[in-house]
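With one protein chain held back, the other chains of the complex are shown just where they sit.
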Amino acid sequence: MNSNRRSILSLVAAVVLGASLPAAAQDWPSGPVTLIVPWSAGGGTDATARMIGTLLEKELGVPVPVVNRTGGSGVIGHSAIAEAAPDGQTIGIATLEIGSMHTLGLTDLTYKAYTPIGLYNSDPAAIFVRTDSGFDDIQGLLAALESAPDREFKASGSAQGGVNHLALAGMLLAAGLPVERVAWVPSEGAAPGLQDLAAGGVKIATASLPEAAALMSAGLIKPLAVFANERLDSAPDLPTFTEATGHDFALGSWRGVVAPAGVPDDIAAKLVEAVGKVVHDPEYMTFMKDRGYATQWTPSGEFEAFMGSSDKALAQSLKAVGLAKQ
Amino acid sequence: MKFHDSLIGAILLAFGFWVVVTALGYPQMPGQSIGPGTFPSVLGALFIAGGALLTISGLRTRGTTLLDIDPGWRHADRLAAALLATVGAVLLALVFESVGFPLGGFVLVTALFVLSGYRHPIWIGVSAVFVLAVYLLMTRLLYVPLPAGLLKGIL
Partner (left out) sequence: MVLQHLDAALELVLTWDMFVVMLSCALFGLFVGAVPGLSATMATALLVPLTFFMDPVPAIAAIVATAAMAIFASDIPAALIRIPGTAASAAYVDDLSALTRMGKVGRALGISVAASAIGGVFGSLVLMFAAPQLALVSLNFTSFEYFWLALLGLSAAVMLGSASILKSLISLGLGLMIASVGMDTTSGLPRFTFGLPSLLDGVAFVPALIGMFAIPELIRTFVHRDTVPSVAPIGNPLVLFRGLGGVLWRHKWNLARSSTIGTTIGILPGAGSDIAAWISYAVSKKFSKFPKTYGKGSEEGLVDACAANNSALSGAYVPALVFGIPGDSITAIVIGVLYIKGLNPGPMVFLTSGDKITAIFLVFLLANLLIVPLGLLAVALAAQVLRVPKLVLAPLILCFCIVGSYSIDASASGIVIMVVLGVLAYLMEENGFPVAPTILGIVMGLLVEQNLVTSLIKSDGSFVGFVERPIAAGLALVVAIVWTVPLWLWWRQGRKRSEELHT
């Protein structure tokens, strides 16, 4: 009851304060800071971005609207961040795909188009089938794939050349199967891909575990293996692909906050500090842990170096699966 | 501004061909048989078929003029008002950031009032108050960053 009353007071206060903010604020941030997400609402990147946006709002004292700029296999959203005015009023989430898109020939954009703020999460991909699919473990699925004709099995979970596509292709290669064996159905993100799996539109989906949590707890889909080097704390019963099959393969997505290149150093420093505070906030920690997202904080310069090495590794694996632009 | 159906049909036909040619020039996606050109070429085919049907049915109904203009367009002031509301708005868009909404909007609204026959000085006031009210509402209450342009520093 009491907190309800508080909520009304704060509502009134926020409206009054909010109305006078743009006029009063001299320095950065001068008005709302837009947070661009290159993937669809409801996926893992969106969920974590919305959490960060909300806490950043508290930290900065200005609204931080989250804008989903989906499509173009991530090109549209990633370009929108890079092309925004470098004044710190627009930031965004860059994901692993920033390293694969240019190798696929979708864009010229690379990680160099950004001012790195910080890497906050990386999660391994896992492979899912429907609960009623008849597959109990990854070995069974691989055996079925071995004898199936090309393209009989369809899989989804990300855009063409997205992280989950690479996870599937990499798994096939590691198991000694041709990449064409499974047809990839591009989706706008993990959420629509997993829904298509649950609806029976595809037979396999790859995504990270937290993204599949709701459909898993509904008993509609189940994971067979996770592409990590060791078992996850959040799913101790799920075997890694390597231990279950003996084939060596691991891949995961990562997510970091970036700003357009050319943001003044002092504003970039303020951003690093603000986002750094947010990702150590207990509320954020609980949220990430509850949903099974891994947490980490690799700020500015180190983040840039990380993006550089991720870029090289992706170029190699894309060449291996034959998706790299010639 | 009524054009003859056969003329519209011919334009659509040409447009359809252009769409199909452009769409067929788009590259395929690696590893997929479908590409970004698939859907537009279907649309292009629709325009070609629709344009052809429209041309044929238009040619059957002869006797009407190729272009029928509403008499309203012959009044210079009305033509000017319509041009200002369309071309003028585009010109305003081109200089929107530098001139700004408060000044640009005020000039546009006032000019339209004058062209519509509202020439009493009071309409200049109406236009100024309206544009300023919209500007303050958007920027102060709804966080829409309408550019102040030349009036920056005053508002």
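Per-chain residue numbering starts at 1, and chain names A and B are given in the order in which the chains are listed.
Definition applied: contacts are C-beta pairs under 8 Å (C-beta built on N, C-alpha and C of every residue); 3 or more make two chains touch, one makes a residue touch a chain.
Only a predicted model underlies this, so the values are computations on that prediction, with no experimental measurement involved.
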| item | value |
| --- | --- |
| Option from A:A213, A:A235 or A:A274 whose C-beta touches the chain left out | A:A213 |
| Chain not shown: contacting residue from B:I124, B:M138 or B:L151 | B:M138 |
| Absent-chain interface as seen on chain A, which is shown | 1, 3-8, 10-11, 14-15, 18, 41-42, 46-47, 50-51, 54, 57-58, 63-66, 68-76, 79-80, 83, 101, 106-107, 151, 154, 159-160, 183-188, 191, 195-196, 198-202, 213-215, 217-218, 220, 283, 287, 290-291 |
| Where the missing chain touches chain B, by residue | 1-3, 5, 8, 12, 19, 22-23, 26-27, 29, 32-36, 38-40, 43, 46-47, 50-51, 53-54, 57, 70-73, 75, 78-79, 81-82, 85-86, 89-90, 92-94, 96-97, 101, 105, 108-109, 112-113, 115-118, 127, 130-131, 134, 138, 142-146 |
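Keep in mind that, in the parts below, only the chains that are shown with their structure count from here on.
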| item | value |
| --- | --- |
| Contact set on chain B toward chain A in their complex | 29-32, 139-141, 143, 145 |
| Interfacial residue positions of chain A with respect to chain B in the complex | 18-20, 22-23, 31-32, 63, 104, 160, 179-180, 184, 322-323, 325 |
